[in-house]
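Structure first, commentary second.
All protein chains but one are shown in place.
Just so it is clear, A, B and C label the chains in written order, and each chain counts residues from 1 on its own.
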């Protein structure tokens, strides 16, 4: 057991994967000598060598396309995209090739690889540095999409992703990298992909969140608890596959739900969560499921980003609205 | 008035735009000499010259990025992407620049341009040729997303898109290009972007569709009418902005809805439609809104594409399920 | 431009292979042309979805593929059936894809050929990764990738060439410059004089080769393969050739090129010049070729029959190759589809 933050948990997972599986490679812009823009790969090149931890030219499509070839040939590349907003040049490789080769070849060729992307806002970053477009990847067949919110899950899910026989888009909430520390088991363990985590149980309303928003959901739940409202908080952890069972079970019990993400509202992943709830639990719903999301605007710069981001207040208001419904 | 099919209506709109607005350019792969892979730009280069109707090298990011520069400088480029599946290499230009410049510059610079993309399956095409990923574009801030299903709308919406001060992604249902003919007014007219069309009115259930699926929805409505079920069919025509008013008004009346698209199910645009319905009309709902969609698989090749595509049968079954609910 | 055998069948330098291999590769070209014609004709009958003929490009494909070891990786496009077949991809599988059956993309174990890329450009990077993996795995397998003149305009061509240069991967890039990308003529595609010269911008050697000359293609590719296998890095080969047929069976090339131009290139037919050479060496006779052609024809007929006889995938099977283990979503969707078909029945 070591106390670590989410960033350290990811470094630890990468270190373990590199140490135990010779097929694993870490590749991306600045991941080697300088340890990545967030320093998550710090020290890995020194330990595992420049053949295993590879600094790549500035070319995201190239990085993902090359990693795809490596994966097809039996390696296990773990790609770092510096910020989610820079994954778009690689989008064609991801949708047209990475997510498709198993189907195109009826299992004959596969691309077991991980694409890590720091995502989300809240740190006053420059344009394009706060994207949260997980819905794109969730809508792309052949990909798993994973988003941890705790150090423990980050480590266990990343190791599971690296070992997964299929490609995984692994989203890392930038804002939580160094926000909290917790005890994380040393050595190897996995958290299975596809199961939500019950962050807290309750009876009156369900808050559904993932990644960076789990913290805000928890805070909102704390505030509501003080008013005597019993809140269930679900951390989805994996968008594809989605743990519909946990989700539906909870809403059937509480009859009320708020879905929270910082992504844009229209066609965001929250809509999918709402759709599943109303398909499976309509008759249990006591009020419309509320979506608390980022707006359909460009993510604003530092001076105004607080207006964009769903915060505890907006979650509380939405929860109260469902309780009135 | 001329009788034309959807393909001819688009050609007509492009011809009128080129003839009346010197700022308009038509650009894309093979659009000039050979008139495009679907022959929609046939004859335009002969009429308007190779400066206005431009054959471009095979580079979608280049085409969109260059068109963006042209638009910022005051031209009105109309880009053709050969098939929606080949729009992904341009995705970064679209999300990072086309949809963003007005915001980045607080209205100082704008990119009024149209990106036409034939989309959808049903013609037994090769891999990547049947994509229907409108949800990506609907989730991208700063873009309008338009999908006509009739020749009249295709012409009027395309002219509206070309005249729009903001960028428009214009999706053309390949399957309907030459499927039906109707009377279309000659000369210039526009169909305003952002208003759904009531394809048929009814009281028992609402079918919500767009593009290629409108035809199947109509056929399903015919079949249900024979059983004495009164069906309302909404052709959304525009996904962004979405005509929530018409949608909600209809569901409040019927209490039942089926949303239909050929795109993948998870995080498809149907989820957004469901979310809006349940937000605004939950208490009117007599049964869960059903989604009839393509699956979360790669779009299959010719021999099996019928298993993927929502057809009249699946729509009928879903409608009946809502009527039992 | 590297040329060893002129269109008239004259040798400009020593041939890079003996008569036996020459005969074998000539017959491979004969067989490939049989396939190309058969595929075109059954497409007209509606038995294939669309087809992209390679007539005129046989030497470029077969000359280059002949330089490979059977375990070398190949990353081809939709027009490279001849090269794929040379590397072990069965006709049946090539046909299956064209018939609209995903199982065409699944060649037998041991065939190291990826399903042909339909998107233009992206696949070249895959050959960079495959070759890189070989080095990491201590193997001397190399990777060859095929693409057209049009593909060189895509950003991914650039990224692939650049990575191959930086990481010195054992990748052989074969650009079949067949003068057109659908309707766009080569000179509208790029303003550089040759495509081969683009290699210099990546610190990679580039070679301009007569792509209709089997000998030149074989020699240039062999040299590139040796370089790649020895760890000396990548090569770009521009095979100057011509697509004699339409872009695909849905294309009408008369819209963008003259019959006269086609005739000029027909005179440079890659089969003709080897035929002339072999005849001059007294190693060819008409009956020998005809017999081989008939043999190939029959074999291809059997492949067509086999492909057509294969029962199409069942509805439930379209869900079965998305992941190693089916996700709950897909399982549910599979059930929905089956239920809806039951309802229907």
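In the analysis below, contacts are C-beta pairs under 8 Å (C-beta built on N, C-alpha and C of every residue); 3 or more make two chains touch, one makes a residue touch a chain.
All of these numbers come straight from a predicted model, not from anything done at the bench.
Across the whole complex, the hidden chain's contacts among the shown chains comprise A, B, C. Contact with the undisplayed chain is limited, among A:86, A:177, A:210 or A:269, to A:86.
Although one chain is not drawn, the whole complex shows that of C:40, C:145, C:171 or C:189 it is C:189 that touches it. Screening C:1, C:200, C:279 or C:314 against the full complex identifies C:200 as the residue touching the chain left out. Seen across the whole complex, the unshown chain contacts chain C at 153-159, 162, 165-166, 168, 188-193, 197-198, 200-204. Touching the omitted chain from chain B are residues 25, 51, 56-57, 59, 61-62, 65-75, 89, 92-93, 96-97, 101-110, 141-142, 144, 165-166, 194, 240-242, 244-245.
Residues of chain A in contact with the chain left out of this view: 29-30, 32-35, 37, 55-62, 85-86, 89, 124-129, 265-266, 295-298, 300-305, 307-308, 313-314, 317.
Operating definition for what follows: only the chains that are shown with their structure count from here on.
Chain B and chain C, compared by their mean Cα positions, are separated by 35 Å.
Once the centre of each chain is set as its mean CA position, chain A and chain C turn out to be 40 Å apart.
Shared contact sites, meaning residues of chain B that touch two or more other chains, fall at 61, 85, 89, 127-128, 266, 296-298.
Multi-chain contact residues of chain C, defined as those touching 2 or more other chains: 102, 119, 122, 155-156, 322, 327, 329.
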